[in-house]
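This is the structure, below, for whatever I ask next.
Note that this complex is displayed minus one protein chain, with the remaining chains in position.
Right after this comes chain A.
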Amino acid sequence: PLPIKSEPTRPAPRSRFRNAAIGLPARLPSPTKETAPNPPTPTTCSPICCLAAAAPHPPVPPPAPPPLPPASAYVHLPFCRKRCHYCDFPIVALGSSSPRGEDPRITDYVRLLLREVAATRPVSDDGGAPLETVFFGGGTPSLVPPRLVAAVLDALRARLRELVGAGVNRVSLGVQAFQEDLLRACGRAHGLEEVHEAVGIVTACEGLQNWSMDLISSLPNQTEEMWEESLRCTVDARPTHVSVYDLQIEQGTKFGQLYTPGVHPLPSDTESANFYKIASKRLSEAGYHHYEISSYCKPGYECKHNVTYWQNRSFYAFGLGSASYINGVRFSRPRRMKEYAEWVQNLEDGTWSHESGNSDTKEMAMDVVMLSLRTAWGLDLRSFSKSFGKSLSLSLCNTFKPFVESGLVVAMDVQQQALSPSDFELDLQSEFDFGSRAAFIRLSDPDGFLLSNELISLAFGIISP
C-alpha cells in the first residue's frame, strides 16, 4: 500500500490541449477566463493547471538530502483577465478587451521566459534525471496562446534534456464555487455558466482523463448549504483530483481591506473548521483520498508535480516570482516585471548565479517536517533518523505523544497502518526500542490537518530550540 501511485500511464499528450498551456491557476487565486484552447468555444473558465510530462516517479517519498538533480520544473504564466479579490500573487491583469492578435505583454514575457530558460545552467551536464513533470501555473496559464506554451516546452527540452512525450496531460479548473453570488463576490472573471462549459470541454477532451477542480471554502457569506452544494457539484463532475483551499485573507488584497478573518461575513473559525471537515467527509465518501492538507484524488491521481514539493525534492522554476529549489537552495525570483527582467539580464551576463547548496541541517529538517506532515503518508521516521539523527526523531515523537493520545497525530507502522497510542508509547521507552514499531507519523484527517500550523511549529521548536 504505497501511499502514492505514479500517474496513470503516459501517452497523455494526445489531447486538444497538446502543447497548449492551459491557464491554470495553480494557487488559490486563480482567475480564469479564457478562450478555449482550441477552437471555437467561447470563453471557458479555464482552469488551469497543466502538467506536461510523463515518466512515472517512484511512489514513496524518501526525502533525500543531499538533493537529487531536479526532475520537475515550474513555469509561471502570470496573466489574468483581472485580479480576483483575494489574490496577492504576482500576476499581470490584462483587462477584458483582448487586442487583435497576440497581446504584446504576453509575447514579451514569454520572450523573457525563454531567455531565462536558455541562461539556466542544468544542474548536471551528465544528464541527471530528465524532467518528469512541468507545471504551468499562474495567473491563468490558458490565456497564453498555445504556440507560446509550446515554445516554452521546446526550450525546456533543449536546455534541460529530454522531456518524454511533452504535452499537456493534466488540467485544473479554478472553479472555486458553484454559486453565482459567491463567484461575483470574489471578483472572479467567470460565472457559473462558464464553469459548466469548461467542465464540458475538459471532460469531452479525449486523452485528458486526469483533471482537477479547485474549490475555496470560507468565502464571505458562504453557508454550509452552499458548501455542501459545491462539493456535490464537484463530485458530480467527476474530476480525478480536487483541491480544496481555505480562504486566506492577505494584506493588500481587496478582501484584506474589506474583511477580518473570523468576523462576519467571513465564517467564524468554528464554521470554517466545519467546512474543512465537511469537505473531508463528502469527498472521502465519494471515493477521493485526502492525501494532502488541501488535496484529494481518486486512487493513483495524486498531482505528481506537487508531490515533488512535499517530498522535498529539487525543482527548477522559471518566470516572474517563481521559486526554485536547486542544490539545496531555495530562491524566489523578483515579483515585479521590471525587476524580474533585470534579474534575467544579470543571469545572462553571468553576474548572478545560484549559490551552491550548503544549507543548514536544521533548516533541512524543518523543510522535511513541514512538507511531509502536510501529507497522508506523513513523516518517514527511519529516513528522518538517518538524515538527522535518531535522537531528534525521538524528541519529535515525544513531543507529539500527547497528541497521538488525543487523536491529532497518528503513528503508523511500516505498512502505514495506524498504531495504538500505547504501542507508540512503548516505542518511545528508549532510543534502542525506538522505531521498532513506528515507521511514520502523520497528522490525522481532518482534526490534525486542521491544526497543522500548531503541530508543525511545535516540531520546529524541537528542531531549533
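In this section, a contact is a pair of C-beta atoms (placed from the backbone, for glycine too) under 8 Å apart; a residue touches a chain by one contact, two chains touch by 3 or more; residues count from 1.
In this section, contacts and distances are computed from a predicted model.
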Identity of the absent chain, which is to be given by its UniProt protein name, from "Transcription initiation factor IIB", "Tr-type G domain-containing protein", "Aminotransferase class I/classII domain-containing protein" or "AP-2 complex subunit alpha": "Tr-type G domain-containing protein"
Contact partner of the left-out chain, one of A:C297, A:L371, A:M412 or A:A439: A:L371
Residue, one of A:D103, A:D246 or A:D380, that touches the chain absent here: A:D246
Residue in contact with the excluded chain [from A:N346, A:T361, A:S391 or A:S464]: A:S464
Missing-partner contacts on chain A, residue numbers: 26-28, 74, 76, 89, 135, 137, 244-246, 248, 269-270, 272-273, 276, 293-294, 306, 308-310, 315, 317, 322-325, 330, 332, 366-367, 370-371, 374, 402-403, 406, 408, 449-458, 460-461, 464-465
